[in-house]
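Let me begin by presenting the structure, written as structure tokens, before commenting on it.
Only one protein chain is missing from this complex, and each of the others stays in its spot.
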Amino acid sequence: MPETILKATNLGIAFGGLRAVHGFAIDIKECELVGLIGPNGAGKTTVFNLFTGVYKPTEGTFYLGGHLMNGKKTHEIVAAGIARTFQNIRLFKKMTVMENVLIAFTKDMKSNLLSSILRLGSFWKEEESIRQKALELLAVFNLQDKADWMAGNLPYGQQRKLEIARALATNAKMLLLDEPAAGMNPTETAELLECINTIRKKFSISILLIEHDMSLVMNICERIVVIDYGEIIAQGLPQEISHDPKVIAAYLGE
Amino acid sequence: MDGLTLFIQQIINGLRVGSVYALIALGYTMVYGIIRLINFAHGDFIMVGAYALFFTVPVMIAAGMPPWLSVFAAILVCATTGVLVEKLAYSPVRAKGNKMTALITAIAMALFLENLAQTLFGANPKQVKTIFDLPQVFGVSGNTVLTIILGVVVMIALSLYVKYTKTGQAMRAVSEDKDASLLMGINVNRTITITFAIGSGLAAIASLMYVAQYNQVTNMMGSMLGLKAFVAAVLGGIGIIPGAMLGGLVIGIVESLSKAYIAPLTGGLITSAFSDAIVFSILIVVLLVKPAGILGKNTGEKV
Partner (left out) sequence: MDNQKVRTKKLLVSLVGVGVLMLAVFIFDSLGMMDNYIRGIFIQSCFAIIMVTSLNLVMGYLGQIALGHAGFMAVGAYTSALVTKAIGLAIKAETMAPISPMLQFFIGILCGALAAALFGLIVGIPALRLRGDYLAIITLGFGEIIRVVIQNLPFAGGKGLASGQAGQALIGIMRMNDIYVIMLVTMVCVGIMIAFVRSKFGRAIMAIRDDDIASSSTGLNTTYYKVLTFVFSAFFAGVAGAIYAHRGLGTLQHSDFTFLKSTEYVIMVVLGGMGSMTGAVVAAITLSVLPEALRAFSEYRMLVYSVMLILVMMFRPTGLFGSYEFSLYQLLTKRRKKAVEPEQTAAKGDN
């Protein structure tokens, strides 16, 4: 029986009187790839914002590897092991590709103010080792040759990839991908699909994925959760979901 | 003078200064509401208006007309200055830069106006002739009463204007969402220009009331005045018209009371020279506790 990584029970948030997400429950196992789908405005990104501490849940709880995450700040949740990408890419555009990845290592770096300023041997050693690690990670995404590029100058598809690389660099156990294929052409999407599969195996990481591209979701997700109006309306295997009348109704608008 | 009379006197003093702050704060609030920029130069528009009065009041007197009529000249000068500042500096910078560059431009514009005035008119204070010769009302100077009345009238007029006229509605739309307004066929640039013209025109009225009370003009007069008025605008809730009025009066009263009472209350530990620091402390507390200001919740009135 694989270990549970992310577990949410009855999770929800209300903005004033509006319940954006309500009674959300999920149980993601080690190395599992789960899809989160739903019509526009169903609350998918809000779920991500809850899991990453951008919003504080007003009801329910969620655990990462058995540790309660409610009310923790974003950076604490990242340290615990949840990393994410954004629907509208949020790279550090004016920094290099390499630096984008290096930032993610910062939280685990040991050098302090003094050793950094005095340029002690330990400082250089650590800098060299994280750069090596960053290059290895970039190589997985075929970005190693562009390490010195400004992130903002990368082609769109590669920006998406870099964002995933950066999230992985935080050493996460749970990866949340918010519409990774948005705005991509079919070739790029296919490439991304392969990429997601690779990293899942290579890093033995669990992934929760929001996506509109149904072919992508049906292809790679082991399990799918469908939400509408902030509540789960169906969940199960891809083929079950694609035939679920409730899901069809939600998408076609009854 | 007994304690109560002194207290009332201080409140009245506070209302007098506060109503000038309120008039200035209205201008800040209009501009901030629409382009989210602290127009640091707004305080210096007061100075521009004051110089306009300094030059036109003698002309009025010579022509045998009431001196306060020169406020129309001042309004014209201030509104023109405001529109020029927007067109020549703020607008081009806004098109290219970010919030930071816009704010720096505003600071630069304030410095420019202050130093231009110094170059043109010198750094020494200039005396302006008496503008109003009003009788006292219940022991309160006529100037104070007039300033408060003017403040309230302007506030109401502005609120009505923003609520009911087409341009006012456009202002509210632009302040909500510039891009969407553009798509809805609103001439965004024209709306911003009008806002600047009105906001700066108001500065001229504030100049009139300031000069009527203090009879003095210097190139640096707008700097601290403007900052305090800005604090007032934030206190009341920036972008909210009645908020500016409320904030101005509160700041004026706090300032006046702290000048009078802080030294005896603290046994001389804190002297009256602290009143500026107290005004800024209010700003800090408001920003940290309720950044939206006293009337902040009411978003309907946003310009």
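When the chains are written out, they are named A and B in that same order, and each has its own residue count from 1.
The working rule: a contact is a pair of C-beta atoms (placed from the backbone, for glycine too) under 8 Å apart; a residue touches a chain by one contact, two chains touch by 3 or more.
This is a predicted model, so every value here is computed, not measured.
One chain is not displayed; in the complete assembly it touches the shown chains A, B.
Interface note: of A:Glu128, A:Asp145 or A:Glu222, the residue touching the hidden chain in the full complex is A:Glu128. Checked against the full complex, the candidates A:Ala25, A:Met150 or A:Ile233 give a single residue touching the omitted chain, namely A:Met150.
Of the candidate positions B:Ile11, B:Ile61, B:Leu76 or B:Ala89, contact with the hidden chain is made by B:Ala89. Summary of contacts with the chain left out: across A:His67, A:Lys107 or A:Lys246, the touching residue is A:Lys107. Which of B:Phe7, B:Phe112, B:Tyr161 or B:Tyr261 touches the hidden chain is settled by the complete complex: it is B:Phe112.
One chain is missing from the display, and on chain A it is touched by residues 52, 54, 73-75, 78-79, 83-84, 86, 90-96, 99, 102-104, 106-107, 109, 111, 113, 116-119, 123-124, 127-128, 131, 148-150, 166-167, 169-170.
By the touch rule set out above, chain B reaches the unshown chain at residues 36-38, 89, 92-93, 96-101, 103-105, 107-109, 111-112, 114-116, 118-119, 223, 227, 230-231, 234, 270-271, 273-274, 276-277, 280-281, 283-284, 287-288, 291.
Note that in this section only the chains that are shown with their structure count from here on.
With centres defined as mean CA coordinates, chain B is found 49 Å away from chain A.
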